[in-house]
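There's a structure below that I have some questions on.
Missing here is one protein chain; the remaining ones are kept as they sit in the complex.
Entry: chain A
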Amino acid sequence: MMSLFWIVIRQLEEIEAMAASKKVITREEWERKLNDVKIRKEDMNRLVMNFLVTEGYVDAAEKFQMESGTDPGIDLATITDRMAVKKAVQCGNVEDAIEKVNDLNPEILDTNPQLFFHLQQQRFIELIRNGKVEEALEFAQEELAPRGEENQSFLEELERTVALLAFEDVSNCPVGGLLDISQRLKTASEVNAAILTSQSREKDPKLPNLLKMLLWAQNQLDERAAYPRIKDLSTAMLEDPAI
């Protein structure tokens, strides 16, 4: 996938060598250059499959596998399991999520204390959200406090979390941010990443990174040349250079 990127860089260098002042490249010329770049269809397909698998679009991955013959490189059933875990955290069913992770691979939480702590933290937050203060207090003593003893680095976060117990109106307190849905999403994506790592897969799809590289390369190029650039990433339409 990196080769795509290097092609852009090479073009950039070429253009730089050619033009001391800002050069104008016409659409015709640009398209000719683009046509010279050979990208294998299979590579593109693998890029798409990588995105579908990592992001957990099982059905789409399955269809795409059938249509394009691209190997997903993983048992698609494990994606379903992973997405179920992620969804459970996103809905606030943390205990359910923990059980699912443990069924999937008991090693994940046993060897990843930080993740385990964050899941316990999330469980506590959900208890507070549901107004189960007494249960939350008990949970903090039984489950959260020992984590702080086992690992000093959790103490600060632990204090911040347990502070939720101190306020009557938790949504308007200094640590109220913990109750945000964004906190659930953060925990969910941490679990998701840990499962992916345990399956020897990268935790982020490659496609967004390539898009970032594209934007970076365009910005670099803007300083040196006027050319048909892609403004809208969703349509990837080339827009004529402003002359």
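The working rule: contacts are C-beta pairs under 8 Å (C-beta built on N, C-alpha and C of every residue); 3 or more make two chains touch, one makes a residue touch a chain; residues count from 1.
Keep in mind that, in the parts below, contacts and distances are computed from a predicted model.
One chain of the assembly is not displayed; among "Protein farnesyltransferase subunit beta", "ARMADILLO REPEAT-CONTAINING PROTEIN 8", "Eukaryotic translation initiation factor 3 subunit F" or "5-taurinomethyluridine-[tRNA] synthase subunit GTPB3, mitochondrial", its UniProt protein name is "ARMADILLO REPEAT-CONTAINING PROTEIN 8".
Of the listed residues A:111, A:182 or A:219, the one in contact with the hidden chain in the full complex is A:111.
Within the full complex, the residue among A:127, A:140 or A:158 touching the omitted chain is A:127. The set of chain A residues touching the chain not shown comprises 91-96, 98-99, 102, 106-107, 109-113, 116, 123, 126-127, 130, 132, 135, 143, 146, 150, 197-200, 202.
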